[in-house]
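With one protein chain withheld, the remaining protein chains of the complex are depicted in position.
And now, chain A:
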Amino acid sequence: MKTVALKVLGAIAVLWAAATFTFFVQAALPGDRATLILNQDSGQIIKRSDAELAPVNEKFGFDDPIYAQYVNYVAGLAQGDLGTSYRLKAPVTEIIGEQIWPTIFLTIAALIAAWVMALALTLLTAKRGRIPSALGSGYETFTAALPHYWLGVILLVVFAIELQLFPVEGGSSLIGLVLPALTLGIPLAGFLGQVTRDEFEKVLDQPFVTSARARGMGDFGVRWRHALRHAVLPAITLSGWAIGALFSGAVIAEIIFARQGIGNILVTAANMRDIPLVSGIVMLVALIYVVANLLVDLAYRVVDPRIEVSS
């Protein structure tokens, strides 16, 4: 119980730190915010008179001292209010709420794809003689180094445009999810596979593996029922980081495959200097990291029951 409480407190502290950081970065950015808003609305870039700026400053509270703005911002956050988008004139939570699901689906699909590929590769090639092992680990190193952008374009050109196996524009269909998920999943699979293979090969040399073989267990059984469980532990730890990275990296896949999602609005918001929206998304990514790591902790405990006793 105590450890759970500590973890929740830690999570809150991380979120608070992220909020504070984004707030002060946004306050420190050069340029007058009221001018920015007026220019965005009109599409012109001109200097504004005080008479024009005053109502905007009043509306967004830009005249208040900085600490008051900060307190307001954090108090708003505590109530789930991320502020109002300068450009879209809608609450940030609403905008995010509409766009978040496609990105979450993409992240989950990519993570599952990465795990399936990494595990299959490990099971099939690790410690299976020199050539399969070398091929497997070579493939992992190669894919782990692939840039998402390049991979996405290649997949799009080959499988969607040339072979026409998948739609060029995914929309929200399930089949449209395949190529974007692979774009994000293939490099991650290479990464997870490297860690898993390393551990897997170590585990196969352990005496308990010999014990299992001496009971009459075959090679596949030893790999599947014994070694794998030990070997995935480091990859589970990495997945906490991977979920956050996938979520924030989703933007590239979303742009290439013209998908809806957080990534798309983040790019627009950043270009337009829609500061509340950008910091709202930064907060969201921080939240995703925190939740992902809590989930990883949980998964780790399921796979490694020894943790329960020692904590």
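The rule we apply is simple: contacts are C-beta pairs under 8 Å (C-beta built on N, C-alpha and C of every residue); 3 or more make two chains touch, one makes a residue touch a chain; residues count from 1.
Throughout what follows, contacts and distances are computed from a predicted model.
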{"item": "Identity of the absent chain, which is to be given by its UniProt protein name, from \"Xanthine dehydrogenase family protein subunit M\", \"SbsA Ig-like domain-containing protein\", \"ABC transporter ATP-binding protein\" or \"Malonate decarboxylase acyl carrier protein\"", "value": "\"ABC transporter ATP-binding protein\""}
{"item": "Residue among A:H148, A:R197 or A:H230 that touches the chain left out of view", "value": "A:H230"}
{"item": "Option from A:A11, A:L88, A:I108 or A:A212 whose C-beta touches the chain left out", "value": "A:A212"}
{"item": "Footprint left on chain A by the chain that the document does not show", "value": "129, 206-208, 210-219, 221, 225-226, 229-230, 303-306, 309-310"}
